[in-house]
Structure formats: structure tokens, C-alpha cells
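Apart from one protein chain that is not included, each protein chain of the complex appears where it belongs.
A and B are the chain letters, set down in written order, and residue numbers restart from 1 in every chain.
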Amino acid sequence: MQKTKNVQKNPRTRKQTVKRLRKYMPLYLMSIPGFIYLIINNYLPMGGLILAFKKYSFAKGIIDSPWNGFQNFTFLFGSKWAKIMFRNTICYNIVFLLLGTIFAIFVAILLSVIGNKFAKQTYQTLILIPHLVSTVLIGYLVFAFLSEKNGFINNGILAPLGIKPVSWYIEAGYWPVILTIVQLWRSFGFQSIVYFATIIGFDKAYYEAAVMDGASVWQQISRITLPLLKPTIIILTIMALGRMFASDFGLFYQVPQNSGMLYSTTTTIDTFVYRTLMLDHDVGRSLAAGFLQSILGFIVVMITNAIVRKVDNESALF
Amino acid sequence: MVCTKKGFRIFANVVMIVLALCCVLPFILLISSSVTDEATLMKNGYAFIPEVLNFKAYQYLFQSFGGIVRAYGMTVIVTMIGTTINVCLTLSMGYLLSKQDLPGRGFISFFLFFTMLFSGGMVPSYIIWSQYMHVGDSIFALICPNLMLGAYNVILMRTYFTTNVPQEILEAAEMDSCSEIGKLFHISIPLSKPMISTVALFSALAYWNDWINGIYYLTRRKDLYTIQNVLNSMMNNVQFLKDNTLDAASAQMMSQIPTQGVRMAIAVISVVPILMIYPFFQKAFIKGIVIGGVKG
Partner (left out) sequence: MKKKWIALLLTAAMTFSMVACGNDSGSTGSDAAAGSSAGSGDVADSGAADDGGAEAATGFVPAENPDDWPVVTVEAINGTVFPGEEDVETALNDYLVSINAGVKADIVQINMGDLSTELTLALSDNTNPLDIFCWRFYSTLDGCVKNEQCISLEPYLEEYADMWESFPEKVLMTQQIDGVQYAVPSVDSYGTYEVYMLRKEIAEELGIADRDGEEITLEEMTQIMKDAKAIHPEYAYMINTNDDPVQGLDSLGNGDWLGVLMNRGVGTTEIVNYYETEEFRDFCNLMKEWNEAGLLCDDPLNNSMTIEQYNNDVAAGCYVGGYSAEYIKTLVSYTHESVQYKLTDLVGTSASVLGGWMVSSVCKTPDAAMKLLYLMTTDETVARFFILGVEGKHYTVDENGIARYPEGVDSSNSEWNMNCPWFWPNQCLSLPLETDFTGYYTDMLEAPKNAQFSNAMGFIFDSTNVYDQLAACSTVVAEYRPALLYGLVDVDEYLAKFNEELKAAGIDDIIAEEQKQFDAFLAANAE
């Protein structure tokens, strides 16, 4: 595969480029609607990012609002919360990414070996349910389990065992575990679909040959399935890294019910920004926070992608 | 994946049954709370088996039947149209990017991925869509913004085309002087059915679950609300009353908010149909496997 960089230097390859351009012209043309859509839906509004450096005036609009330098960013760093929210956001994301990927692949492999079509369909449908329930409702459901006086955990599990009831919504220490469980619970079905679709698309001949050679199940998974899944895993991971500094607002706000005593382990950048700006409607400040998250995510992705390209050019995202 | 070991199959089934139960039980909790009466719910919280059955919530929904059915209809129409467009756009872009020797491939990938990272936020998006594209207060408001094409799906599609469609078949087709578009329809699409149905499913779920477009762009046409908008507005109202410490006068507004049971009932009926539709997507999966088997 030739790299674009060499193309411009060599007149012969330039000719080839023109040839290839002609060859792929129908495909370019076919993609034009998609490009136009991305420009309208994503690139035009991106101009609004300049508001991160302005004091947005509803009367003057985006262009005429006065500049105010980095003033919109300072509220993020003014207190002890800066450390807490960056730490929480990054740590949760790493844990979610790691456990989520492992769990999703595990489920996808299990699904792929199940022979009974009906069973397979049923499982797939049922594990998708959590994704369909909105986070507010998930918050209610979690509360049903963890409520101090009426919750299942305290009443149904701890009480019969003679253990004292736990005040879940007061003890911040439990929440990293609780939130991780909730996140895995609601996302594993959805995430495993991609891996499952990829696995069932693999050429069966590989496996048949392996079975002939007497490979064990574990060997089939580690020698065939995982290496074949590698490009997909890398791509999905790179995309997830772009959201490294963002968090699912619902998960961290609705599920712990915005309970103040849990802030030390549940505050992420998004919940802090929301709570601060709830009454201000300060467009500039909220964009500033989003811009910062994007920039940091962007840096992480560029670094990761560069490393991946060095190691394994084929798998890189761009 | 082929597996001849019976033991592993049984293990797989057991694990999947446990996981499936984990997903279903909370949902049953939701259903049971939709048939529990209000005071019990407030006093005792949720229970798997309601002490006293009370179908008031569903009765209420039945009374406002017209509104619910219309919202449902909107959801279905929007999901169908939106998903179709999304899949077409995703396929065309994903296929273009799957060509390893495509001039400008790196740039286009970056152009695409960049949209996943940066966004201009609520106000600029609103200005573009409502003041320049004029989608506000119409059904286009539910279809066009944000959901018609996503970089995530395109990249999934691209990865699938490159990893699961063997290069040899494509080269063989080229020998038979098959055009690029011909290869897409005759080779790549048939071989990629599992991922196409996955993309379709993702897109359908996104449309089905979306409520943001409704809030943003349907200011004066609330009659176009989808079922998720209806549900979400109710939830927001509850949150609103919780956040704002209201005096007794404003508490009069309480009477406009359906009870918790009704909220649960709507949540239930917003989930059930997609569970019913999902097996059809699965059919496409199965077909994909069958065709996938043919190639090998």
C-alpha cells in the first residue's frame, strides 16, 4: 500500500493517483450527500466554539459578542473540585473502557458459540433492554435497590444475613463500584453487538481447520478470534479515547440522584459544569468546558493513533 | 465461530441466562411499579410483586389514547425514515473509506472522526438548523439534526468492509471488469449484512431513544412529539419540582403531572415495541450468516 506522502513527490505515482481518482469517482460522488450533511450538521456549528473565548450576548449574537480571553475557563480550576472532577472523569473512563471491552467481547464469544437459534435470539434481545431504559429511570431502579429503608439490598439481602443496613447514598466510597456495575450492566449488551456481528462474519474455514488440528476452545479464541478482532478492538478503543474527558451526564447525575455527600466520587467535569451553570445559562462557559474536553480528547487520540500507526499501519484510524 | 465442545456450549448458555435475567429483572420492577398505587409506592418504594394491583396508570394512558398513539406513530415514522437514510449514507461513506488506495483516504477519515470530537454546542446547532435549514416545527426537525449520519457507524462499517470482505474476491471481480459500484452491490453488501443490520439497529435505537431534537426544534408544534419526548418531558417536570423548592402556590402545578405509575407505564410501553421489532433485525443477522457461509 502506498502512502499519500510519497504520491506527491513521484510523477509516476501522481499519474496513478489521477487514475485512481477517476476509478473511484463514482464512489466520491455517491458520498457527497454525506459530506454535505457533516458540514451542515457538524462543521458549521463548530464555528460557535469561538464563544468559548467570548462573553456571549443573546442580543449581539455569536460574532458581535465581546471577547474575554480565557475568563470562561477559570471557574473550572478555581477550587479543589478541579482535581476531583478530572481524576474522576479519567479514572471512570479508563475502568469503563477496559472492563466494558473485555466483558463485551466475552459476551460476544459466548453468543457466537450458542447453536440454538431461538435461545441466541432471546439472549440478544434481553441483554439489549437496559440500553432502552432512560437514565432517569435507571436512577429510580438503582434507588429501588439501594434505598436505605426500603431497598432490596438492605431489606432482602443484608437483613436476612444479620448485617446492619448500609446508607448507600451517604457513603461516597461505594459509588465507584456501584457506578461501574451500572455502566457495565446497561452497556454490555449494546457493545457486544458490534463484536458479535464481526465474529459471525469471520470465515468459518479458519475454525474448521483449527478443529481438525485438535485445537481447544481457548486456543480457538486466543489464536483465531482475538487476532481477527484486533482491528475492530483498536478502532473502537481509539474512538472511545476521544471521549476520555467527557462523561455520561445521566449516569453521574441521575443515578446517584445528585446526592451531595457522594460528590467526591461522583463529580465529573460534566456534572460540575451543569451544577455551576444551572441558573446562569452562560453559553460561553459551558462551551469552554466542552472545548477543553474535546481538545484533551483530541490530543489523546492523536497520540494513540500515531503509536498505532507506527506499530500496525493497517489498524490505524487515519 | 464453530464449537464442537459441548461443555463450553453449556457454560455459555448458563452465563447468558444469568446475564439475561440481570437485564430483565429490573425491567419487571418497572412493570410492577406501573401497577402499584401511588401512596404505596411513596411509602414502601418499589417491589417486584405489588401488594395491591392498580391499573389506574394504564387506564389513564388509555384515556389519553389519542395523544399516546400519535406520539407512537411519530416515533415509528421518524425511526423508519431516519434509519433508512442513515444506513444509505453510512454505507456510501463507509465503502468509500474502505478503499485502501483511495486518494485522500487519510484526510477523509480525519474529516469524519473530527466530528466525533468537537461540537459547537446547543446554541450554534440550533441556529444552523432552525434559522438556516428551517427544519423547526416540522417532522424534519426530528429526522435531520444529529442523527442522519454519525462518524461512529461509518467507521464501524469501514472496518467491517476492510476486515470481513476478502481482498481476493474483490480483485477477482475487478478481473471480470466489475465497476466499483457493482462491487459494492454484488460483493460488499451481501457479505456485510451482519454489520449493516447492526448499523441499522444502532441508528434505529438512536432515533427511537432521541428526545433532544423534539425539545430543541419543536417549540410550537408539540403535537409532533414522539413517545420519548412525552416521557422525557414528564420526567423533566418531576426533576424541576424537585430542584426548585417551590412554595405552596406553585405546588398547585403538581396536578398537571401524571403520577409516578403513569410515568412507569409510559416507560414500559416505550420499550416493549422495540423488543418486538428486534427479532426482525436478528433475521437479517441470520441471513447475513448464511450468506457469509456461502463465501467460505
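Definition applied: a residue touches a chain if its C-beta (ideal position, glycine included) is under 8 Å from a C-beta of that chain, and two chains touch if they have at least 3 such contacts.
Because the structure is a prediction, the values reported are computed rather than measured.
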Of A:Met46, A:Leu179, A:Ile200 or A:Ile224, the one touching the omitted chain in the full complex: A:Met46
Touch residues of chain B, complete complex, unshown partner: 38-39, 42-43, 107, 110-111, 114, 120, 122-124, 126-128, 130-132, 136, 215-216, 219-220, 222-223, 233-242, 244-257
Interface residues of chain A (partner: the chain not displayed): 5, 39, 43-48, 50, 56-64, 74-75, 78-81, 143, 147-150, 167, 169-170, 257-261, 263-264, 267, 272, 275-276, 278-283, 302
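We take it that only the chains that are shown with their structure count from here on.
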For chain A paired with chain B, centre-to-centre distance based on mean C-alpha positions, whole Å: 16
Chain A partner contacts - residues on chain B that touch it in the complex: 1-5, 8-9, 12-13, 15-17, 19-20, 22-24, 26-27, 29-30, 33, 44-46, 89-90, 92-93, 95-96, 99-107, 109-113, 115-125, 127-129, 132-133, 144-146, 148-149, 151-152, 154-156, 159-160, 162-164, 166, 179-181, 184, 191-192, 194-195, 197-198, 201-202, 205, 208-209, 228, 231-232, 235, 239, 243, 264, 267, 270-271, 274-275, 278-279, 282, 285-286, 288-289, 292-293, 295-296
Sites on chain A touched by chain B in the complex: 1-2, 4, 7, 17, 20-21, 23-24, 26-28, 30-31, 33-35, 37-38, 40-49, 51, 56, 62, 107, 109-115, 117, 119, 121-134, 136-137, 140-141, 143-144, 147, 149-151, 185, 188-190, 193-194, 197-205, 207-208, 211, 216-217, 220, 225, 228, 231-232, 235, 239, 242, 278, 283, 286-287, 290-291, 294, 297-298, 301, 314, 317-318
